[in-house]
Every structure is written in C-alpha cells, then in structure tokens.
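A single protein chain has been omitted from the complex, and every remaining protein chain is retained in its original position.
We call the chains A and B, going by the order they appear; numbering starts again at 1 in every chain.
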Amino acid sequence: MGLKRALTLKAASLVVVLLFVLLLTTIIIGATGISDKILNGMVQDNLRAIRQELAREIRNPEDLERALEKIKEDLIRSYGLDKPWYVRMPDMIWRIVTLDLGNSRTVVSFSGSNKISDIILERLPNTVLLMITVLIINFALSLMIGVRVATKPGSFLDRLISMYSAVSYALPTWWLGILMILVFAFYLKIFPFGGMYSTPPPVDPLVRSLDLVWHLCLPVLTLVIATSGSWIYITRSIVITTAQEDFVSIARAKGLSERIVLWRYIIRPAAPPILTNLILSLAAYLGGAILTETIFSWPGMGLLYFEAIMSVDEALILALTYMYTLIYVIARFVLEVLYVIVDPRVRYA
Amino acid sequence: MSKYFIEGLSEFWASKTSKMGLAFLLIIIIISMYTLFTFPLDYGTRYWNNPKYWADNPKIAMPEWINLFVGNKFLEHNILSTSTIQKMYPSGAYYIKTYEIVYDLMADQFPTFITLKFDNVTFFSRPPTIEVLVIRPDNSTINLYKFVVEPPLSTEEPPYSRYVVEPKRIMLSGEPQLSLVLSNFLLDKYNLSIDPKDVAEIGYEKVIFGEPYENGFKPLKGKYVFTTTLYARDVRDQIGTVSIVIGGQVYGLMGTDILGRDLSQGLLFGFPVALLIGIVVSVLTTIIGATLGIVSGYVGGRVDEIIQRVCDVMNNIPQLPILIFLTFIFGGKLWIIVVILVLFGWPSLVIVVRSMVLQAKSSSFIEAAISVGASRWRIMIRHVFPQVAPYILAQMIFFTPSAILAEAALSFLGLGDPSIPTWGQILEYGFRNGAVFLGYWWWVVPPGLMIVFSAITFVFIALGFEPVINPRLRRWR
Partner (left out) sequence: MSLLDVQKLMLYYKTSRGTLRAVDGVSFSLGKGETLGLVGESGSGKSSTAIAIMRLLPRNVELYDGRILLNGVDISKLSEKDFREKIRWKKISMVPQGAMSSFNPVLKIGFQVAEPLMVHQNMRKPETLKKVRELFKLVGMPPDYVDRYPHELSGGMRQRAAIAMALILNPDIVILDEPTSALDVSIQAQIMNLLKNLKKELGLSMIFITHDIALASDICDKIGVMYAGQIVELSSSENVLLNPRHPYTQKLIASIPRLREEKMPEFIPGAPPDLVSPPSGCRFHPRCPYSDGMKCVKEEPEMIEVEDDHFVKCWLHSGGSK
C-alpha cells in the first residue's frame, strides 16, 4: 500500500514535469509563430501528395486547382490554422505526444522516410545503447574503485580520485571527445573517428557486432572518463560515511567476516544514497551524451539535435526536446522504482 | 558568527587548492582587463567575423613556437611593405617610379602563397600601369604581374584615388596568366618543358622560390628582390604602399583557422566573455535562488509550498535539451543565453538554502530573537542571512563553472552569439571544418584548455570553501 502510494506520487510528479515541458514548448512555439510555420509545412506536404494523386484523375488544370484549393481549406481547418495558436494548443500537445510532427525538411531516416517519428524511433535505440553501456561501466567502476578507495581515505589513490573528480567537473565531455579523437583516431589510429559501423558495414553478424563494439569504444571511453570521477568520488564519500556507522562496528563485533561486513553492512546500506546521486546526475549525463554523439557522429538522437540545429528544423528540435524529456522522465522513474526496492525506509513510510 | 566566518576565511587561505584557484582567477582577471582595454567592444563584428580583415593571413597555420620543437623549421609568415620610391626617371611619355622589397628566404620550405597588395594609388591624368617582377638569388628575373589601374569615372575630378578603403589584392596563386610566364621561365632557365597547366599543379610558389631538384623542386635560399614599377603619365602619380605577403606555414602565438583568423586574438577575447557569463549568471542565479530559498524556508506555509513545487518541477527538467530548445527559438544573443541559464539555474539553490534556513530558524538564538519581538524581516536580514551567507557564497562560486560550461556547450552546438567570439564558437567552427579529423590540433585544443582552465579556477576556489562551510571537514583535516 505504502509502496504503491510512494510510486504513484513519484510518477505523478514526473508527469507534471513532462506536462510542464510540453506546455512551455508549445506556448513558446505558438507565441513566436513557429507552430504556424510547422503546420503550414505539414499542409504543404499533404497538398503536394494530394496534387499528384488528383492530377491523375482530374485532367483539367482549372478544375484541379479549384479542387486543391478546397482541400487546402479543409486541411487548414483540420490543422487548426484558421484559429489562434492558443486555441489549438491542446491539439498541438497531443500531436507532440504522439510524435505526429509531420516531416523533417532536411533529415531523412536510414530507411528513407522523412517522417519525424520514423527518424526519431530509428535513432532512439542507438542513444539508449550508448547511455546504458556507459551507465553500467560507471556503476561498476564506482563500486570497484570507490569502495577500495574508501577503505584508505587520505591515501595517494584517494587524493588522486578527489583531484580527478574536481577536474572532471570542469572538463566538458565534448571537448574531451575531441581530444580522444585527435589522440586515438588521428595520431594513434587505433579507433575509428566516429559513426557506428565501418563503411560498408560488415555482413557477418559476429564481425558486425565486433565492429559495433570497436566504434563504441571511444564515445564510451569519453563519457566514462568525463563522468566517472564524480561517481567514484561520491560513492567513496558515501561508503566512508556508512563505514563509520555504529551498525558496522556492531557487525564486526558480531564476529562477521570482513567480506560480509563490506557487502551486507557497508555497500548494501550505501546503495540508496548512491542511487540518489545517480538520479541527480542523470540530467547532466543526458546532456553529456547529446554532445558526445555529436562529436563521434554516433547516429543517435543527440547527433540528430545537432543536425536539426544546423538545418534550422524547428519541428525536429521540438520533437527531440520532448523525446529527451520523455527519456529522462522514464529513466527517472525506473531509478525511483529501484530506489524503493533497495531502501525499505521508503517502502513503508 | 563573524568570528566564525573570519576563522573560516583563514582556513580558506590555508588550503592549497584555494590559493591556486585565486591565483588562476587573478590571471583570468588580468587577461580580461588587458583584452577589454586593447580590443574594441565590437571586435566580433568588426574584425573577427570580417574575412577581409584576415585576408593576408595564412590559413590553418600552426603556431610559430612549433619551430622550437621540429628539426625542419616551418616557414614563418611575412608581410613586407614599402612606401619609398627607389628610382624615378622619365622615359618617353612615362614617368617611371620603382619600389623595392627584399625578401630573404632562409627556411627549407616554400611559402604557401604570395599576395601582392597596393594601397592608395593616386593619379592625375590617365591611369598608370603597375608591373611587378622578382629578381631571384640566381639573378634570373620573373615578371610576376602587370595591370592597369582602373580609369576615372566621368564624374570624378583629379586627383583620382584608388584602393583607399580596401587595398588592391592580387593572389598570385590564382592568376592563370602566371602559369604561362613560369612555364616559359622554366624552359629558358633550366631547359625544362612543363605545360602551363602542370605548372599550376606544381604550385607557382615552388617555381618562383625554388629550383628543379630530382623529380620536383627544392627551395632556393637567398635574397629575392621584388621590384614594382609604376608607369605614370603624370609626375605626381604614386603608390601609397606596396606590400608583399609571403604566406607562411606558422603564424603568431596560436596559429590561424581556416579563414586565416589569428586564433590568439579569439582566445584572448574569450576570457572576458567567459568571465562575464560565469559571474553574471552565477550572481543572478544566486540572488534569485537565495532570496526565494530564504523566503521559502523562513515564511513557510503556502508560499513555501508553491516555491517548493515549482522548484521540484524545474529541477526535474533535463537541462540541456531545454536550453537547446530555448536558445534555438529565441536566438543566439549573449544576454538571452544568460537569461536562460539563470532561469533554469536557480531552483537547485533554493532547496539548499531553504534547508539551511530551516536549520538556522530552529536555532535557539533565532527563537530568542522572535520571542523578544524582533520583526520578521529584521530577523531574516540580521540573523538568518548572515548564518547562511557563507553557504550561499560557496554555492555562487560553485555555479560559475557550470555557467561557463553551459555557454560553451551551447556555442559548440552552434547556438552561440555570433557577434561575440567565444571559446565554444572557435571549437564549433573548428569541428565543423574538420579540424579534428585533419589533425589541426592548435585550432581545437587551446580553446578547450581555456574552458577547462577558467572552469577549474572556480572549482578550486569552491573546494577551498568547503571546509569553511563544513566545519566537520575542517576538524578532520
């Protein structure tokens, strides 16, 4: 019961976030007239398709124009272009939610469609792949190194980690990516400059996946170097704090082995605050991923952002902003559920 | 409290990181001041984004100091000018005036390009003809270029001035007739028959500044005398300045980009901009965040509830996508970027300040002040604020690097303010022009280093502040 309530509350607050972003973006594009531009573009697209179809049936050019004029009026009405932007806002929001944002003017999906939903859905897995890989590596690293460092606070390694985390706070992920390309791709030639597969992509599934891993190395390395410092440092601090708790000395007094003490009495109770930290760093992490994709031409949504900005594609940027918020909200929720699982205090509160 | 704060400050002084941070900050401030005093405020539009201003510079040239590290020295960029008339004599209907420029080729490298430049040509009757030739170290002569100054319009009155606002530039490498001249020269001098088309392929610079060697050309070191001859109809006709640009492979302290822009200037200009963005954003964010945090924590009730809800939502928005969206829609003006960064920065501070205020509020000291009947605002300003002030200050310093980094990220995505050069924009331009893939490290590494340097300055200062705001840490060090 308490569990459900806690999760429902979290979900509700995240939905509010999503709604807020939707409202903010639609009001802005409405008030600045950009929504008119997007909808007009959609009307034109539709009209072009209809014109080709009708041209086959109606031979007389004048009739054709007249018929098209009527269809155009219908279209304008159905898209709500005859009404002011604030009247059609609910409709607009629905359109964004369903990713029905018409076509991109410039970007085409790998399969050749220029429908925004096609483009985004095609890129989504690539972004998720990159982010999850980095997430797992960071998590493992912070546990392995953070816990080890925590047993020797003040040691050389410990100070090194503190320094590293301070420096990495000031280090832009994307610039680090540039350095990595210069060093590992340009000078050392061990990794590719970017992309996801070699051209042409290998056909054999095994070689193909190895090729993918090879291409994944540099972007993952970049993100890990840029973000792991603070993860390790925070894990270390949390573990040090937890190790000072009374229940840890009691566990030792109980004659438990160091291994049990470490896992059951230090790492396990440290999990919730570590997870909280993960939740808080998620947004920064998402931002880092957008820029890293751009640097490494990783064909995900982050690169798409860059392409959309370069070709001034308003509809695409709007859709991406929504998608990123959605990914963020979903990731947040998954982490919140995890949090509830690892921390009994929330479960019964 | 004041004793505590002073004690904290001495603690701050004692820390090595904070001293380093302050030293760095001093460097940044000095460089920013220097830049502000020597560069015009409209530097971005007037010079940086004006390709003509950089026309004489070599493109994508490495920094000069690279020669300290390489055995085979790269050729330095050279602009040679003269305004003195070497010789002057009448010859038939003409008055001949000559201008001489001597260039000493010392490096084992060919110049990358040659540009002739003429400023301020004045004539009184018919347009004069200008001819440029070079006498090489081996005493052979090549006629490089010849042209007639544009004739006067019917509305013009003598004296007629040409190339005043903008000098006449002749990129020799782009002159087709020169290939014929050079082809003939090679035939005469070395008995080498090379088709004019192939001469263009080899590069004029190699023929002018070199001699055939094995299958190619090698630089011919020594003095080259460039002689410009003015064939004037009037004795008063003259050229203001004759210049020859010998395109180098290295340029200046930081090299150049693809437009020939001197990167050291762009990097310098980045300092005051980064400092401005960092400080303005962090100060504004802190003022808003701290005020709302104090109000929220101190007043409580409905006001607190509303502020907390808003913060909760704002804090849960993924920042970069929204920043991208807003700057994209509202345009890349620096002040808009600043406003947007402030708009999405304050909520995180509110929560921290609020919890500190709640703590301070429950202290017996403040309870006593309330029971004595001090007014709300008085307590807030006289008692609550001084208690949370050091935290707020530390938060403000900690916010500065994130503002600098956020602007850099937006600039890198091409959303920066084009009228003001920033490090992020230099990086973006470099990245878009393939600097990373072609190995133009001097274009992309220094601006990133500057970003890291300025951000880490504030991180260091903030770290030095940690023991001040966290007495427990202080005791344990």
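One rule holds for everything that comes next: a contact is a pair of C-beta atoms (placed from the backbone, for glycine too) under 8 Å apart; a residue touches a chain by one contact, two chains touch by 3 or more.
Just so you know, these numbers come straight off a predicted model, no measurement behind them.
**Student:** Relative to the complete complex, which of the depicted chains are touched by the chain excluded from display?
**Tutor:** A
**Student:** Would you mind spotting which of A:Leu39, A:Ala251, A:Leu278 or A:Val340 touches the chain that isn't drawn?
**Tutor:** Selected residue, touching the omitted chain: A:Ala251.
**Student:** May I ask which residue of A:Gly41, A:Pro272, A:Gly287 or A:Gly300 touches the chain that does not appear here?
**Tutor:** Checking each option in A:Gly41, A:Pro272, A:Gly287 or A:Gly300, the one touching the absent chain turns out to be A:Pro272.
**Student:** Touching the missing chain, which residues of chain A?
**Tutor:** Per the touch rule, chain A residues meeting the hidden chain are 245-247, 249-257, 260, 264-265, 268-269, 271-272, 342-345, 348.
One rule holds in what follows: only the chains that are shown with their structure count from here on.
**Student:** Taking the mean of the CA coordinates per chain, how far is chain A from chain B in Å?
**Tutor:** That pair's centroid distance is 32 Å.
**Student:** Which residues of chain B touch chain A in the complex?
**Tutor:** 17, 312-313, 316-322, 324-326, 328-330, 401, 405, 408-409, 412-415, 427, 431, 436-437, 439, 441, 444-445, 448, 451-452, 455-456, 458-460, 463
**Student:** Which residues, counting only chain A, touch chain B once they are in their complex?
**Tutor:** 13-14, 16-17, 20-21, 24-25, 28-29, 32, 34, 166-167, 169-172, 174-175, 178-179, 181-182, 185-187, 193, 282-284, 286-287, 290-291, 294-295, 305-306, 309-310, 314, 317-318, 320-321, 324-325, 328-329, 332
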